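Of the protein chains in this complex, all but one are displayed in their positions.
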Amino acid sequence: MKQFWKSMLRSPSGVIGLIILVLAISIAVFGPMLFPNSPWRMVQRPFLPPFTLSTVPLGTDALGRDVFAGMIFGARVSLLVGLVSTLVALVVGVPIGAMAGYFGGKTDDALMRFTEFFQTIPSFALAIVLVAILQPSIYSIVASIAVVSWPPVARLVRGEVLSLRTREYVQAAIVTGQSNTWIILREILPNALSPVIVLASLMVATAILLESSLAFLGLGDPNLISWGYMVGAGRTVIRQAWWITVFPGVAILISVLGLNLIGEGLNDALNPRLSREGR
Amino acid sequence: MMTAPPAVSIKNLRIALPKGAERPFAVDGVSLDLRPGKIVCVVGESGSGKSMCAHALMGLLPDTVSVTSGEIQFEGRDLLKLDDDGWRDLRGRRLAMIFQEPMTALNPLMRIGDQMAEMFEAHGLLTPKERRAKALSLAREVGLPDPERIVRAYPHQLSGGQRQRAMIAMALALEPAVLVADEPTTALDVTTQAQILKLIRNLQRNRNMAVMFITHDFGVVADIADQVVVLRHGKVVEEGPAATVFNEPQHDYTKALLAAVPSMDPPARAPLDDQARAVEVIGLDKTYVTSGGWFREDRRVDAARAVNFNILKGETLGLVGESGSGKSSVARLVMRLIEADRGTVRIGETDLTSLSGKALRTERHRIQMIFQDPFASLNPRRKIGHIIADGPIAAGTDPKVAFDRARDLLKLVGLDTGALERYPHEFSGGQRQRIGIARALALEPEIIVADEAVSALDVSVQAQVLRLLEDLKARLGLSMLFITHDLRVAAQICDRIAVMQRGAIVELKPTAQLFAAPEHAYTRELLAAVPGRKERAPAA
Amino acid sequence: MLSFVAQRVLKGVIVLLAIVVLNFFLIRLAPGDPAVVMAGEAGASDPVFVKQLREKFGLDKPLPEQLLIYVKGVASFDLGFSFRQQAPVAKLIGERLPATLLLTLTAFAISLMLGILFGTFAARFAGTFLDTAITIFALIFYAMPIFWVALMGILLFSVTMDWLPSFGYETVGANLTGLAHAVDVAKHLIMPAMTLGLFFMATYTRMTRASMLEVKRLDFVKTARAKGLSDAVIQRRHVLRNALLPVVTLAGVHSGTLIGGAVITETVFAWPGIGRLMYDALLQRDYNLLLGVFVICSAMVLIFNLITDLVYRLVDPRIEFAS
Partner (left out) sequence: QEPKTGGVINAVIQPEPPGLMLAMIQNGPTQMVSGNIFEGLLRYSPKLEPLPELAESWTVSEDAKTYTFKLRKGVTWHDGKPFTAADVLFSMEMLKQTHARARTNLAQVDKVEAPDDTTVVFTLKQPFGPFLGIFEVGSMPIVPKHLYEGTDWKTNPYNNAPVGTGPFMFKEWQKGSFIRLVKNPNYYEKGKPYIDEIYWQIIPDAAARSVAYETGKVDVLPGGSVENFDVPRLSKLKDTCVTGAGWEFFSPLSWLWLNNRQGPLADKRVRQAVMYAIDRDFAKDVIWNGLGKVATGPSASTIKYYTDDVKKYPYDPAKAKALLKEAGYKGEKIRLLPLAYGETWQRWGEAVKQNLQDVGMNIETIATDVAGGNQKIGDWDYDIAFTYLYQYGDPALGVGRNYISSNIAKGQVFNNVEGYSNPEIDKLFADGAVATPDSKRKEIYEKAQKILVEDVPVAWMLELQFPTITRCKVKNLITTGIGVNDGFKDAWLDK
C-alpha cells in the first residue's frame, strides 16, 4: 500500500488528478452546507450575466436561478452518480467475471453469453430504455448506468482470472485444500485488482457523461440538479447566455479530466512493468 | 593466438542504475576483451550485471540506466561516443546479438524469412528477391529442417530450438565481427541446448568471430568457453582461460560457485525395498486436445501415456525428461490439479482419482507440492504467515495453532520468525523457495511432489535448498516425487529415476544404475546432452 | 475457419434470441399503453376506440402468445408491423439503416485513424510536452458531453463560418446526382461523424499509447534494434503492428457503445438514422419497432465483433480458431 501511494505520488498526472478529485468531492460534500440556497429557487432576474452581482457570482439561468448554487449542488449528484454506478457495476461485474474465469467451461460459456447479451445492445440505448421503464430518478439512473457498464468489468476480470488461475500460487492454494470462494477472494481477486481499478476510474467519467446525456434527453431525475442537467438545460439558450452551459460544462470537463489523470496515475503506479522498472 | 588484438575492448565500464534500485551501479569498473575466434563466457549469479555488459556493448541499454564512465573500443572507435546513426550502422553488420528468450525475441506477426531479410534491408543491402534467397540459405546453414517451409512460418509455429536457430541465422547474416549471446540456451531443454551450443561453436570457429557468451550454467561454460569472466555484484571477481578458472579458481566466490555445481555421480543410497508404498500410479493417460481451425487439424498432445510407477515410504523418485515430455502433467495428475482421462492414483489406501469436492479437499493435505518458481508460487499480496497457515486453517485447524506451527516450520527451514509478517517480495529467491517448502510441510503431508523445485534458483542457492530437502525428508520420513530436467540434480537427490519421453516412461531404475548403464536410447541421448560432462566440478 | 464463423454465427443467433425474448418483456414493463398514446393524439379518448386499436394490433392477446407470434415472425425475417407508423418494421429500419451505417462507420474510421495517429505520437514522445498535450486534447473531447460538442460545432462551422451544413443528410431539394451528391453527403457527414468519432478517439489514443509503450518494451523490439533497423521502421513494422491488435479488439467490443452514442448525434444533427427512430419508438411505446431496432443494432454489433475478430485472427497468426 505504501509502495502504491509512493508510485502514485511520483506520477504528476496522478497527483493532479487526486487534487482535482479531492476538491470536487469536498465541494460535493461540504458545498451545500456552506451554501444552503436551493438551486431551484428563482432569486434574480433571468439571464443575469456572471460577475455582475456578488450574490449570484456566476449569473442566473433562464428562470433566474443561481448558476453557482446549481454548480455546487450539481457536484453532489454528478459525482454520486459516477461513483455509485461504478461501484454497482463493479459489484455485479467482478463476481461474474471471477466466476466465469475461475470455473471455466460451461459456467464460463453461460456467463459470457449473458454478458454478451448486455454488451451487444447498444449501451446508451439500453440505458434509455431502462430509465424510461423504471421512471427517471436518481436510483433508476444509477441502476441503468450500472447495468450497461458492468460487462466490460466482467470481461476484464474474467481475462485476468483466467490467467491468474494457472499461477502457481493459486494452484498451491488448491492443493492445500482451500475452498473455491476463499481462493477467488484471497488469492485471485486481490491480484486482478489493478487493471480493474484503472478501468473503474474511467467508468466514473463515463457514468457522469451518461447521466448528462440522459438528462439531455429529458430522462434525468427532476428533483435533483446535476451538471449534466445544467448543460442540457442551458444548451438551447447558449446564444443568449453562454454561462449557463459553460460553467457546468467546464466542471464536468475538469472532473472527468481529473478522473482520467488518476486512471493514468493508477496505471503507472499499478503496472509492475512501469513502477518496477529497474528493480 | 592469445596475442591477437582484441576485437572489442571494454575498459572500466560503469553503468549507473536509477535511484531506488538495489545497488547504485549495475556494472562497476568492468574491463574485458573479446578476441576474434574466441569465446568469452561471462558467468555469475542472477543480477550480477551480465546482461548489462552485453547491452552496453550493443548500445541497447534501457533508457533508465546510463553509462557513467569507461569506454568500449571497437575498430578504433569508442562505442559509447557513437550517435544513433553510427549505432545503426554497426548493429547487425559488425556487432550482432542473440537473445535469451527465443519466443519473445522474434516478432510474432512477421514470417521468419521476412525477419531474416530485414537484416539486409536494415543496411540497404541486396534486392528484396536476393534477400529472400539469402534468408533461405541462412536457414539452411543453421540447420533448420525444411527451410523453404520454415522461412514462411511464423515464430509460434517453430519449436524453441528452431526459433533460437532462426535468431542465430539472423545474427550471423552479415557476418559480424562480434557476436553477443545473452543466455541463448537457458530456455531450451538439454538436448536442444547441446545442439545449439555446437552450432554456435562451429559457426564461430568458421568465421573467426569474437563471441561474448553469457550464461549462469557452469556446464555450458565448461563446454564452450575459451576465456571465463566471473561477475559478482557488477564487479569482475575472476578472469582467465577456462581451464585455469575451473581447475584453479582463485576467488572464494568462484570456488563457491563451482562447488555448488552438482555432480553427475550419484551418491550411494540405502535400499528401501522393505518399505510400504506411499503412492501408486496405475495406467495414467492424459491427452490435451486443442482445436485447430484455419483448415488445420486439432492438435492432440499425449502428455501421459499409460504411466505407471509407485513411490515407497521415504523414497525419492526422480522424473526426468526433456521439456514437453509430460513431467509436469504427470505431477498435476498425481495432485489432481487436472483430471486424467484414465488411470488411478492411490495414496496409501485411498484412491485419490475417485474423490471430488469436499472429500477431495479433505484428503489433499496428504500430498503436497513444491512449485518451480519460488516467486510465482507465492501470492504477492499475502503475508508469509498467512501463506503458510491458510492450508491448515482451511482444514479446520485453529488459527492460533496454525500460526504457531507456521513459526516452527519457518525455523525448521531456516528462516527467522519475523518472516511471518513480511510479504514474498521481501525475500530472496532461496528464502522464497524455503517458504514454499514450509507451506507444503504445514499440512504434514506423507508425500511431496516437487516440480522443478530448484530450476529457477542459482546454483549456490539450489545446493542449499537441495540439502534442506534431503534433511527434511529424512527427518520427517517423507516420500517425494522429484521432477527436474536437470540430470545433475536428479543424480544427487533421487533413489530411483524415471525417464519420460513424449508422455511415456521409457526407463525406471535406481539412480546409480541408470547413470551407469542407461538402456533406452533416449536416456543415453539425454545423458550425453548434459552440458559440461567432460569436465568435473573439482569439489564434487 | 468456416466452422469458426458458423459457430460464432450460431452463438450470435442465441444471443439475439435472448435479446428478443428479454426485451420483449422488458419493453412491455414500461408504463404507458400504445393504444392510449395513439388515441390521445387524436385529442380524445374513448374506451371503445382504444379497445378497437388494441385488437387491431393484437395487443389484447396474452403476452406469451404475442411473444410466440413475434418470435415466429423474426425467425422468418419479419420484424413485425409498427402500430404507430403503420408500416412494416423492416421497411422502416431499412430506410434508416444506411444513414446510421454511414455515420457510425465513418465515425469508427475517424476515431480509429486519429486515435492511432495521436496515440502513436504520444507514445513516441512519451513523457514530453507533446504527449501531455495530445492526452489533454483527446480528453477534452472525451470529457465533453457529445450534445454540447455538437452544438459548439454547429455554431462554429455552420453559423459563424458557414462552411458546413448544420443538419440532415443531404441538401434537400438540390436533386444532386453522382459526384456532386457524394460531395454534398460528405459535407453533411463531416460534423456528425467528427463529433461521434472524436469522443471515441480519446479511448483509442490512450489505448494505442499504452499498448505501444508496452510493446516497445518487448524483446523483439530489441532484436529489431540490434539488427540496426531505423527507428521509423521499428516503430511502424514492429511496434505499431503489434500494438494495434488490442486496439482493434477493443474497437470491436466498443461498437455497441458507438451505435448507442449515435442516438444523440443523430438527434442533434437531424441525421436520419435508426438511433432517433429508436428513441421515438420508445416514446410512442411502439413495441415492435423498438424491438426491431434492438435486434438490428445487436446484430450489427455482433457482425462488427465478428469482423474485428476475423481481422484480428487474420493479422495475428498466433491465434487459432479455438472456440
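Letters A, B and C mark the chains as written, and numbering starts fresh at 1 in each.
Just so it is clear, contacts are C-beta pairs under 8 Å (C-beta built on N, C-alpha and C of every residue); 3 or more make two chains touch, one makes a residue touch a chain.
Nothing here was measured: the structure is a model prediction, and the numbers come from that model.
A.B. asks: Which visible chains touch the chain that is not shown?
C.D. replies: A, C
A.B. asks: Of the residues A:62, A:143 or A:193, which one touches the chain left out of the display?
C.D. replies: Touching the chain that is not displayed is residue A:62.
A.B. asks: From the list C:102, C:138 or C:154, which touches the chain that is not on show?
C.D. replies: C:154
A.B. asks: Touching the absent chain in the whole complex: find that residue among C:8, C:96, C:222 or C:254.
C.D. replies: Counting the whole complex, the residue in contact with the absent chain is C:96.
A.B. asks: In the full complex, which of A:40, A:103 or A:242 touches the chain missing from this view?
C.D. replies: A:40
A.B. asks: For chain C, which residues reach the chain that was dropped from this view?
C.D. replies: Answer for chain C: residues 30-34, 36-50, 52, 56, 81, 84-87, 92, 95-96, 99, 151, 154-155, 158-159, 162, 165-170, 172-173, 266-273, 276-277, 280, 282-285 touch the chain left out.
A.B. asks: Contacts of chain A with the missing chain: which residues?
C.D. replies: Residues of chain A in touch with the missing chain: 38, 40-42, 46, 62-64, 132, 135-137, 218-223, 233, 235-240.
Going forward, only the chains that are shown with their structure count from here on.
A.B. asks: Sort the chain contact graph into one of these: line, ring, star, complete or other.
C.D. replies: Topology of touching chains reads as complete, every chain touching all others.
A.B. asks: Please work out which of A-C and A-B is bridged by more C-beta pairs in contact, and write that pair.
C.D. replies: Between A-C and A-B, the larger count of C-beta pairs in contact belongs to A-C.
A.B. asks: How big is the gap, in whole Å, between where the Cα atoms of chain A centre and where those of chain C centre?
C.D. replies: 22
A.B. asks: CA centre of chain A versus CA centre of chain B: separation in Å?
C.D. replies: Taking the average C-alpha coordinate of chain A and of chain B, the gap between them is 45 Å.
A.B. asks: If a residue has to touch 2 or more other chains to count, which residues of chain A qualify?
C.D. replies: Within chain A, no residue touches at least two other chains.
A.B. asks: Looking at the complex, which residues from chain A come into contact with chain B?
C.D. replies: Residues in contact with chain B: 167-169, 171-179, 182, 186-187, 190-191, 277-279.
A.B. asks: Which of the residues in chain B come into contact with chain A in the complex?
C.D. replies: Contact set of chain B toward chain A: 17-18, 20-22, 62, 64-65, 335, 337, 361-362, 364-365, 367-369, 371-373, 376-382, 387, 390-391, 394-395, 436, 439, 442-443.
A.B. asks: Under the touch definition given earlier, write down the residues of chain B that touch chain C in their complex.
C.D. replies: Checking each residue of chain B against chain C gives 58, 60, 84, 87-93, 96-97, 99, 101, 104-110, 118-119, 121-123, 154, 156-157, 167, 170, 290-296.
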